[in-house]
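Excluded from the complex is one protein chain; the other protein chains are retained at their positions.
Chain naming follows the written order as A, B, C and D, and within any one chain the residues start at number 1.
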């Protein structure tokens, strides 16, 4: 008998094994839904799949009676736009401060304690303060995302900059580079793919803050819709919205990774040498 | 002139530079508070420091009129208990699944896609589902923390397990170890300090989910108090509570690191060889 | 010290008595009245009710929809002099106490009660407990966010809730639920208002006139039993996440003042003064007036029937002035 | 019967043929050193002996039986790096090997058996010159000391075959010389059969009783992957002859427990 630790599934086994938990969850849901609907045909908790599909069709393909919009798509567009703005702004700030803090010891001494402190403040706790400072418009939602992800991005990137072998910075100087040139040609280009990695990690929290912000102040958006129908326990809308958000999150992550692999072959080439897990 | 990149601050310079941003923020606050209080002495937005100190004294050292509790301490105890429960449970689940997924390829194939999917779902979006399953008691709050941090912990730790050099697993087998022994004596002890690292990272999100949970249903707790007094814009309570939470977060992180260094000298000895940034 | 301006913004949040503002904004009625007085009025929806009041208190909006109690405890207690420009309705069954598996209010003793703490629900509970000889010490109040009350109620943990519509009707519709006390037992005590900044109003009477004018035109449309009225109510139902039937059910437990004269009568009656006395007492007991408050009269409230509390610190004013103009057709 | 026998062994990864038609037999007690250009399949060959890779074609026999498809305690290994457990002290690194064998469930020994195993392990540590460092963690040991430890660890369960994949590749030349003496003495004392991959032909000749050179005999310039390497030379090597005299400046400054770092100037 081969030891468990040495047994590797082939493609087919991997597929089957991977699909199992999903099938299990789906099966459990169907069973539970059936049970509850038999007891109470108006039950809202676990709507039948047919009901969910109806609702989604209505949200995606019928213009809303109130505004004439196709709700699913306007919600998605609004949320993605906020997410994109927030994450881009966060990434930019993270990049600038990360590089400055990582490359210039004086700047590190200056900003790093503040960044550490800010990164420890749970943004949810200062939500009320944020809304008061930034109002309730689009700005506030974007700012919540920025505040939520930027301290971590800065700390991440400054660490990545510090991890660039000192040999390279010395080497650049022996080739005649000044501080600015070293940053522009040695540090920045090496940090870019790492920025993308960090951004991918930050997307999880970004979605969280987006939804929290939309729950409090918005008139459209995925989080808004979930929040709105939550009062009526409209699980036929909530569940597919959650699935949809998950799908969007997955696609975003996938796209970012693909982009990174295309633009920075040297970065991924390097990790190709070590076996990379496909978790 | 030494290049900026080569200029390193000494202890005193570091202290001064690091304190500057804090002084700046404090100064800005004092100025803003003064301005607003001149315009409206009852203004609640930026209370005077004296007011904040009064409020904190009352919350910390005077029993509340309604319940007779010392509010700051009961809130802190309640929140820390929830945090500890949630994080411990998350760590335990993360450890078990992380090791199983990382060490046993068949388990990886089985669970990993589900874990990845779950980690992409923003927990805030499924709050109603959580309440329906877990009720509104302490359990639900702890579960929200667990759901919020565990998928990330699992992915983190399974990655850490996979990164254990294959040579060591082979070596263990050539010494006669079976799967179970390899996990117990080679993988588990090497993963423990990494678990602590991951837990330290997860504390940020854990605080977030704790506060979100307490905002939704509670009778005490730091997040509860902040969201309750938000109803009458009592910034004199909110601001010191935020500072207090930040301090708690900082202390927890510090304690965990100190514990790790004491228990696992080999782990920290290893990184001692590379210069470690003190960001 | 507020200046004369031509641009204003007011905010509102989703609630049966405030949906007309959304309709007025979407249908152009508000713009029509603003144009008439040569000003601009922005009507902004805010999801989170408390956040909308906070925003108003912080000075980001010139007016905001809120209840009488919140008007006292948030802006007025925060030193922002506020005037109840439009008294739109009072809750007449729209807020209620619901028990699971029990059928009279006295059974609430010893239970956990889930509600939005320090809100009108809390006030309603206090009044209810009083009516059966209990006090707040006999129950445990669990602060629960309004959006989550419905899903929370489906769990076994939750046996007693106090809430408002539309959540209330969702909860009552669930099995084994009995409403045991509601706002129709204390008529006229939970009042839904459009509150505006007093100084802004003083400096800009046009702002008040336009808002009040628009409001009563909306009322005329929505109160009518014809196709246009039905369309308006359907719109409001949809916007609040339900449908015509659901919305009309909520209206049924709301005493809307469709006519300005009704509202004027309500405001000038001595009952309002009594009610606000209760509310101030409740707020003081719960610390809502702030630590600086020595007694329930710390914040003065001006009603046509007289001032309650500190007349040197009047921060909340009920004035029938503009509604009376509407009643007299002078807008 | 030979200890190890290879019959027409092929190994390919997809299209790429790494080894082709390898035939050989090795008797117990031989010391086979393996050299060859980088990437020619030396590690792959060792992996097949170890059981982590299976031949694509052909037979690989141990005592006349097909080799099991996973590592076990009959074949010990020392890699170039990562060969010891970083979370265990030197002593624990050796003890754990006995614990794996003697306590199948917990891999922990207590009481008398524990004391006995500690004693055994300490003796072996002394044999590789690590007695003084028994309670140090690997990160506190130099590269050479880590490899000594890895050797001790591999030997405590008395494997019949010892596989060494460039075990001294990461060491300084001075330290290597000491390691050579150690490996030779362990080989004699434990009556091991050793396969050792090295990049240093001189080392190969010096240490082994038999030296194999892996190389491709056929080349297709248009498809460099089409053909694999074979054992192109199978030479009797210099073992039994003792190392030639070393003359040199010795920068010996060994602390009491450190094996001295020597810089040897060899006559050419």
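Everything below uses one rule, namely that contacts are C-beta pairs under 8 Å (C-beta built on N, C-alpha and C of every residue); 3 or more make two chains touch, one makes a residue touch a chain.
Here the structure is a predicted model, which means the values were calculated and not measured.
Screening A:154, A:177 or A:249 against the full complex identifies A:177 as the residue touching the chain left out. Of the candidate positions A:186, A:211 or A:252, contact with the unshown chain belongs to A:186. Within the full complex, the residue among D:54, D:106, D:201 or D:223 touching the omitted chain is D:201.
With the whole complex as reference, residues 2-3, 6 of subunit B touch the missing chain.
Within the entire complex, the positions of subunit A that touch the omitted partner chain are 165, 167-168, 170-178, 180-181, 184-186, 189-190, 264-267, 269-270, 273.
Everything below uses one rule, namely that only the chains that are shown with their structure count from here on.
Spacing of subunit A relative to subunit D, judged by their CA centroids, is 47 angstrom. Averaged C-alpha coordinates put the centre of subunit B at 39 Å from the centre of subunit C. Across the assembly, subunit C contributes residues 54, 58, 148, 151, 154 that each touch 2 or more other chains. Shared interface positions of subunit A, i.e. residues touching 2 or more other chains, are given as 3, 6, 45, 128, 132, 215, 230, 233.
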